[in-house]
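With one protein chain held back, the other chains of the complex are shown just where they sit.
Per-chain residue numbering starts at 1, and chain names A, B and C are given in the order in which the chains are listed.
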Amino acid sequence: MNHFFTVEGILYFGAISLSIIGLFGLLVSKNLFRLLLSLVLFEAGANLVLVLSGFIRNGIAPIFLDGNSGAVMNDPVPQALVLTAIVIGVGVQALALSLIFRVKKHYGSMDMRTIRSKLEREIAENAGVTPPGSNEAPAPVKLIEGENS
Amino acid sequence: MTLLDHLFIVVFSCLIAISVVRNLPIVDKLAPVLYGLILIMLVRMASVAYGGDAYLSSFSLDLLGFKMHWQFTALSWYFAIITLVAALASAVFMSGDWGRQYREGGGNYGMLQLALIVNVFSMILLLGSGDLLSLFIGWEFVSWASFLMMVLSPSKLAKKSAVKYIVYAMTGAMALMVAIVMIYAVNDSLEFEQISIVFAQMSGSSQVALVLLLFVAFAIKMGLLPFHLWQAVAYAETPGPGAAFLGAISSRMGMFTIVLVIVQFIGLGGLKSVGTSFANMQTLLAWVAALTTIIPTYIALQQHDAKRLLAWHGVGQGGYMLLGIIMFDSIGSAGGLMHVLNHASYQAALFMTVVAVMYRTGTSDLNKLGGLVTQMPLTFLVMLIGIIGLAGLPPMNGFVSKWLVYRSLLVNGQPLLFVAAVLGTLGTILSVYKLIHNTFLGQLRLEHQNVREVPWSMLVPMLGLSVIVFITGFMPGLILPWIASVQESVGLPVIAHHLGGIEYAKGGLDMIWVSGILFYGFGVGALIFYFLGGKSKRVHQYDNYAGGHFLTSDVRYHYSNNFYPGLMHLIGTWYRGSFQWLENSIVSVMSFFSVFFENIYRAKQPVMLLLIGVVLALLALYRNLGVGA
Amino acid sequence: MNALHLMAELIFMPLIAFIVGMMMVLMMRKISARLQRRIGPPFFQPLYDIVKLYGKDTQISHGLIHDIGIIMAVGGYIGAEILLPVPGMEGIAAKGGVITLSYFLMIPSLGMALGVGQCANPNGSIGISRALTAMLAYDIPFILVVFGAAWHYQSTSLIGMIEYQQVHQWGIVEMPLLAIAGLFALQGMLGKQPFEIYIAPAEIATGPMVEMSGKYMGGLFVMQTFQLYTAGVLYASLFLGGGTSFLTLLPKAFLVVALPMSIAFMFPRYKTEDVIRILWKWPVMLGLISLAFIL
Partner (left out) sequence: MNSLVLLMVLPLFAAFIIPVVAKFSSKLALFTGPVVLCINLLLIMSAWVKVGSGAHAIFLGGFLPPVGIVFYIDHFSLLFSGLIASMVLIVWPWDAKESRLYSLYMLLSAASFGLALSADLFNLYVFYELLAVATYGIIAKQKNSSATAASLRYLFISSAGSVMLLLGIAIIYTLTGTLNIAHLATMTENLHGFAGLSAFALIAIGAGVKAEMFPVNSWVAEVYGTIPRQLSALLAGLISKLAVVLIIKMLLMVFQVQAAFDLLLVVGMLGVISGEMVAWRAKDMIRMLSFSSIAHLGVLFIALSIGGSKGLWLAIAIMLHHLLVKGGLFLMADRFSGHFDKLKGLAHHSPMSAAVFLVFILSLLGVPPLPGFWIKMALVMNLAELGGGLYYLAIGVILLATIIETAYMFNLVQTMYLKADADSTPLNKRYSASYTFAKLFALLLLVSMVFVSPISKRLKDIANHSANPQIYIHTVLPARYLGEKS
């Protein structure tokens, strides 16, 4: 079990835990903002995993490449990728935040469950049907009249 | 170009022609002519029904690597001629006055004409199939064509039952598809011959599965137990002549495929090799057939709507056909095959009489009719001939085929099946008597005093069909050569026949003699009746014994509702609706799963699943690193 | 078979049946009279009855089907008689067989039902409904009996069955249980107590006969003679070895008909559902047990 206590092992462990915490947050949170934060954590964990994939212990920054130093450099590609991913992530989070504001304004609640049930009701009303999951009878089981066999 | 190609071209042109002119008045005259034309094309191919070679089509298709071709054997021809005669009769029946009334009542007459020719076209296509794929396509065509016919009626119930039908039909089609796939997967070929080749190579459980799948597919079409629930209501709700046509032949396409696939290519040996020696597939199918003769017949006995009563009998009579063919001997299979034609003739005639009564009185409710024999004597005659045929009494054709089936059961030593068949026949007698009694006999209602006989455009096909019912009963030898060719072409033992019936070592049947004796008896009876004794006096229907009361026209003096109270009191408790219950419980189980999945979609479980997935994946990564390090 | 023989059969078979049948009616009435400690009718009473009915002045018809129903009822039996082989006259009977014959026996019922239906009297219709139900009840054991016999004798032709019994033993010896089941069916077929709910005079005014008068009723009387004759000869042929001559056949037939009549008065009248219940229970059970032995 040695390798778990190397630097990479610990870093990976941290990154993975972060992802799982984030996802767990997504599962248990009801508040919209907490959900968003969980998403941020999840994404951060994933970014860490990605950046770790190019990490080499005692490697040098890729920018100081001079060809004969003999030092191993960290892989630059994941770093570039992570930068992009972070940017995208921030964009999405900003969008989410603005949506949260609008939803809060309309529904007057930050609770996902309340919003879901209200949303379902609205959709059902739009479509002119009773919302799913209400206590209505199960699917119509109508016999053809006068049948007996 | 072979004759078969000509037939296909003619049928297809007729389809186009009728779909073009369907809303013009000329369709009334054109449609019967076109069916006559197709009939002539079939007659030109008649050599196949007298032992000639099968016709092959020169068309063939190769789509996605599946090859399709078409052929016409004696079996196809036999079913095709029945189809065409039924279609011709229905077309004549609906043209003219009935059609006018239908149009005035808001019916879409052009669509009905179109539905009829579409049905004929798809049936010819199915009957001409030369391999499993063309069979499947024809099969689907036939299903959808009958659906088209059924939905034409504006009533809500009709549409509901049509949907029910199409769900059943789709189930059958899917079962057929799985069976075809099982066959295809072995040798990558869709030829009919592959069925027997593949069947022989299969393991026991696959054989069971294959036979059951094929049987389910065909049984649904034919309305055999336990798939009988869709048929009666759907047929009964179809507009008049359409019901006559569908009731006559549509569900018999299931019989055609049973003969073609199960009898010809799996065969007796195949069926017997599946299962134990005590209960093999043949036994199972025979019992399905027997129960199909009994249960729907007794359901028919309960109906108080004439069309529905007939439709339920249509389901029941399917049992006789299967019962005969499943015996695999010369007389039984001849009986089963012949019953297809016989049933088609009298069933079409009977449906037409009921439609004729509806045409004049506006109802087919058996509790609201009565005494019409004085107003519509010819319709009564047709119905009388029809019910004698349906009940299987001499001298009509239903007797011949049922006699052959009974004979075969006797020879094969199947007492229980024999009793079951007789039970079905007796139930039929009771039920058809109720039909004719409640419609034509007894007291004539006040509102029907002015009802007249139906016009000739409706009478002619009815009378024509009843002539067929009688002639083929009197001289079954007219039909038996066709049956013999069919038996030869599907590899069954061939029946020895002559004009009057069959020759058989341990007691044959000669219908010319039988009918002769019967008519001699009637003749003597008539002599005794008319020449002995005083002259009878015709009295009014109210001049009747009423326990001292005087009868007036406002008194309903007709016994129609709950016609067999004693019997129903006894067996009424047996009508538990078990099959309906079965159907409903399937629907309930579906609902349960549906709600279950609906909740899955609403709940957060997706994220839970994601969580599990991610944890696993990351753990995998972590371990992988560990191994690498 | 020459034409003369054919003519003879066509004429004499029904005639014999009629005469013998009338004697059976007489016997029946005598038996019931004796059981009730009466003397009973004179020898020609059955004939007198028929002649009187045919000769009546008032003959009420309810329409053509009413007439045709009677013709079918009588005619069906006449046809059946010709298919029922008797000594010396079995040429035409060879053309049919026991299945055909049992179907012929349903035609008179249907004919009568049609005629009664046309009368537009609910009493009659109720009677027919009961009669047809009773037919459903007794035909099941009857058909089991026919099946068992046909299987045992390996023939569906009555002639073949009689020949077999002449060579071997009588059917009643070889298949006693089936023969008993046959007796049950016979009781139902003849419509004797306890299976005579369908005429129930006090309740539905004699049911099918309610609108029958004059020669219509006479037709039914004729039909009854045929019915008794058919039942007797058929049972005798199936189980009692038929006969090589009328001398051996007729006593058996009379015995067969006498039996149900003699026991009839021991029973009450069963309700329709009870008729079905009893006929589907005991004789069917006996028949099935017997079949298990035969097969």
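Just so it is clear, a contact is a pair of C-beta atoms (placed from the backbone, for glycine too) under 8 Å apart; a residue touches a chain by one contact, two chains touch by 3 or more.
The shown structure was predicted, so the numbers you read here are calculated from the model rather than taken from an experiment.
Asker: One chain isn't displayed here. Which of the visible ones does it touch?
Answerer: A, B
Asker: From the listed residues B:86, B:162, B:195 or B:409, report the one that touches the chain absent from this view.
Answerer: B:162
Asker: Considering the whole complex, which of B:170, B:378 or B:471 touches the chain not shown?
Answerer: In the full complex, the listed residue that touches the missing chain is B:170.
Asker: In the complete complex, the non-displayed chain touches which residues of subunit A?
Answerer: Residues 19, 22-23, 26, 32, 35-36, 39, 42-43, 46-47, 49-50, 52-54, 75, 77-78, 81, 84-85, 88, 91-92, 95-96, 99-100, 102-103, 106-107, 112, 115-116, 118-120, 122-123, 126-130, 132, 139 of subunit A touch the chain that is not shown.
Asker: May I ask you to list the residues on subunit B that touch the chain which is not drawn?
Answerer: Interface with the chain not displayed, on the subunit B side: 62-64, 66, 133, 136-137, 140-141, 144, 151, 154, 156, 159-160, 162-163, 166-167, 170-171, 174, 177-178, 181-182, 184-185, 188, 590-591, 593-598, 600-603, 605-607, 609-610, 613-614, 616-618, 620-621, 623-625.
The rule is simple: only the chains that are shown with their structure count from here on.
Asker: What pair of chains is linked by the largest number of C-beta pairs in contact?
Answerer: B-C
Asker: Using mean CA coordinates as chain centres, what's the subunit A-subunit C distance in Å?
Answerer: 89
Asker: Rounded to a whole Å, what is the gap between the Cα centroids of subunit B and subunit C?
Answerer: Taking the mean C-alpha position of each chain, the two centres sit 36 Å apart.
Asker: Nearest whole angstrom, what separates the Cα centre of subunit A from the Cα centre of subunit B?
Answerer: The computed centroid separation for subunit A versus subunit B comes out at 60 Å.
Asker: What positions in subunit C touch 2 or more of the other chains?
Answerer: There are none in subunit C.
Asker: Name the residues of subunit A that each touch 2 or more other chains.
Answerer: Subunit A, residues with two or more chain partners: not present.
Asker: Using the touch definition up top, name the residues of subunit B that touch subunit C in the complex.
Answerer: Touching subunit C from subunit B are residues 370-371, 373-374, 377, 380, 384, 388, 391-394, 399, 403, 406-407, 410, 413, 415, 418-419, 422-423, 426-427, 429-430, 433, 436-437, 441-444, 506-507, 509-510, 513-514, 517-518, 520-526, 528-529, 532-539, 541, 543-547, 557-559, 563-567, 569-570.
Asker: Where on subunit C does subunit B make contact in their complex?
Answerer: Against subunit B, the touching part of subunit C is residues 10, 14, 53-65, 67, 70-80, 82-83, 92, 95-97, 99-100, 103-104, 106-107, 110, 113-114, 117-123, 125-126, 128-130, 132-133, 135-136, 139-140, 143-144, 147-148, 150-151, 154-157, 160, 197, 205, 210-211, 214-216, 218-219, 222, 271-273, 275-277, 288, 291, 295.
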